[in-house]
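What you see is the complex with one protein chain gone and the rest in place.
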Amino acid sequence: MPASEAAQVVETIFFNLASTVTDGVASARMLKRSYADRWRPLPTRKEAILAESDTPAEPTRRDFLLHAAGAFGVVGVAAAAWPFIDQMNPDASTRALASVEVDISGVKPGQAVTIMWRGKPVVIRNRTEKEVEEGKAVKLEDLKDPLARNANGDANADATDANRAAAGKENILVMTKVCTHLGCIPLDESGEFGGWFCPCHGSQYDTAGRIRKGPAPENLPIPPYAFISDSKIRIG
Amino acid sequence: MSGHSTYVPKTALGKWFEARLPVVRLLHDTAVSYPTPRNLNALWTFGGILAMMLVVQIVTGIVLAMHYAADSTVAFRSVESIMRDVNWGWLIRYLHANGASMFFIAVYVHIFRGLYYGSYKPPREILWILGVIIYLLMMAAAFMGYVLPWGQMSFWGATVITNFFTALPIVGQPIQTLLIGGFSVDNATLNRFFSLHYLLPFLIAGVVVLHVWALHVVGQNNPLGIDVKSDKDTVPFTPYATSKDLMWIVLFMIFYGWFVFYQPNFLGHPDNYIEANPLATPAHIVPEWYFLPFYAILRAIDFNLGPIDSKLGGVLAMFGAIAVLAFLPWLDTSKVRSGRFRPIFKVAFWLFGLNALFLGFLGSVKTDDIIMGFQAVVWAKLSTLYYFLYFLVILPVLGYIEKPKPLPVSINDAILAKSAPSSVH
Partner (left out) sequence: MTAKMIRWAAAAFAAGIALTSSIAVAQEAAVEYPLLKPTRQEWSFAGIFGHYDQAQLQRGYQVYKEVCSACHSMKLVKFRNLADEGGPGFTEDAVKVLASTYSIQDGPNDAGEMFERPRLPSDAFPSPFANDNAARAANGGALPPDMSLLAKARAVHRGFPWFVFDMFWPYQEQGPDYIVSLLTGYQDPPEGVTVPEGTYYNPHFINGISLRMPPPLDNDVVQYSDGTPQTKEQYAKDVSAFLMWAAEPHLDARKALGFKVMLFLIVFAGILYFVKRQVWRDVAH
């Protein structure tokens, strides 16, 4: 959730809380007045001074004070809450590992290498010509999810084989190997479509990692990556 | 929780709820309509401050536990990763570490307020004893918490304190082995201390509920130490006590913030930034400041007393110094509660306070340091003697020989006398 959205939610919650608090203070004030009445006859020093110098009640000032105190309390609590929420976000050492570099010079056609990126397996597959052909042959209207799901391209791009494969290297396919259904790891080179098969609930992906059958709603996502050299990829 | 309830649910939902779970009534009677003496001074706000500190410690502690690893090989490192990498980790850890000290500062003010105004006397004995139990639990929680960063002071503090038990004849050694789960303080010790450190605050919270319950049964003491006679003596808790408590809580937060933001390591020990090393004892082991008076008492007993050797004697004296508090309601024989009306008690009390501070100082120096011409251990013996004299001789005897000043008829009368125009200027 973006920070601005979170801030808005927090704001709404605290505005509601604030009005509850001020209501509570108001009723406490009523209670106080009834107690104060009971003491009216007492000749206290303060009362004597007040009677001479002051008008009995100054509701505007009192209201201002209570509202100011309430507002400060709400702002203080809200501000103090943030560090306790934000501490649950990834820490600096986790964020520092956000990118990894992989050498793929040893990955021959028909082979794949799986590495960990942000705690998830990312598969880099050097596809055979047959696999590429199969991928290209699929008609867009046969696809369950028509979007490319490629973080390196247009968000609305079609799920063509070219839009899924690496730019300029149609044999290289880089994907996060996490089933879009409920997060299991699909098996390589298996399933009816020669691509990936998820053993948990039977989702089937084709040779371009597109969902073809089963409960998964989306194609396997393609993380941001770039070729630093012909044989080196930086993911993230 | 006591007496007649003034709560009347106003809304339909309120009535529906009230018929099924009268928790709103409980809160109303406890924190709104509860009658509180009119003449309470600022020292009475420390109960509220302590409640706040307990919440702060539990909240920051739960958060720290999300990032801390209780394994002797990584504990030190995990604390440092909290300080360096976790978002706001430095803030939360400094809040927790300094929070422990603030908790003790507040509890000492609270205890000494009770001692001066005789808050332990009938009918508040149970209230007082529950307080002593909370204090004991706090000490246990603080000690085990201090072990968790697994620095040099953590390790050697744990070693020294668990060795207290070896002072007991025959059963001592097996008990110590059982407590630390090995032949020396190690991973097993760290793990169980973490578990217990997480548990104890909730036990404290439970006893605090009993403490507050007992308070609401017998009512608050007050600076005059006399009973509440009529409605004129009291004001409702809300808004009177709440407005005052809130102000003092925020003032206390300023004091707390001063340490957290500008001198977060003032109350700690530099050696605890060195990872635990079982092969090297620091040159000078000292506990956290709040244990120093008891540490001084422990070290004061360096002589054998009949069958009791100096080691057992020191441990007994130290635990006795805490245990004696539980018997205080029966040791103080005076019928008058507030020290304000007891001229001789007043002197003894302030001497006791100074003596406690001095014991704290003695706990922080080496026993053979020369203080005012004598070794520190000599002063520690004298101070320990006065500590016990105060409870075991002075308080019991004073009740019989002291002539208290006349007590006011009621709180209301006393306030009127004070604020009458004739007494001003």
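Per-chain residue numbering starts at 1, and chain names A and B are given in the order in which the chains are listed.
In the analysis below, a contact is a pair of C-beta atoms (placed from the backbone, for glycine too) under 8 Å apart; a residue touches a chain by one contact, two chains touch by 3 or more.
No experiment lies behind these values; they were computed from the predicted model shown.
Q: Taking the full complex into account, find the residue in B:Pro239, B:Pro329 or B:Gly363 that is in contact with the omitted chain.
A: With B:Pro239, B:Pro329 or B:Gly363 as choices, the missing chain is touched by B:Pro239.
Q: Given that one chain is not shown, which residue among B:His96, B:Arg340 or B:Lys381 touches it?
A: Among B:His96, B:Arg340 or B:Lys381, only B:Arg340 touches the chain that is not shown.
Q: Please pick, from B:Ala19, B:Ile170 or B:Met372, the residue that touches the omitted chain in the full complex.
A: B:Met372
Q: Out of B:Phe183, B:Tyr262 or B:Tyr400, point to the residue that touches the absent chain in the complete complex.
A: Among B:Phe183, B:Tyr262 or B:Tyr400, only B:Tyr262 touches the chain that is not shown.
Q: Spell out, residue by residue, where the missing chain touches chain B.
A: 38-40, 77, 80, 83-84, 90-91, 94, 223, 235, 239-240, 243-244, 246-247, 250-251, 253-254, 257-258, 260-266, 270-271, 273-274, 283, 340, 346, 350, 353-354, 358, 361, 369-373, 415-416, 419
Q: Just the residue numbers, please: which parts of chain A touch the chain that's not shown?
A: Where chain A meets the chain not shown: residues 32, 36, 39, 42, 44-47, 50, 61-62, 65-66, 68-69, 72-73, 75-76, 79, 92-93, 96-97.
Following the convention adopted for this analysis, only the chains that are shown with their structure count from here on.
Q: Which integer distance in Å separates the CA centroid of chain A from that of chain B?
A: 43
Q: In the complex of these two chains, what residues of chain B are touching chain A?
A: Checking each residue of chain B against chain A gives 32-33, 59, 63, 66-67, 81, 84-89, 91-92, 231-232, 235-236, 238-240, 242, 246, 412, 415-416, 419-421, 424.
Q: What does chain A use to touch chain B in their complex?
A: 25, 28-29, 31-32, 35, 38-39, 42-46, 48, 69, 83-84, 86-89, 91-94
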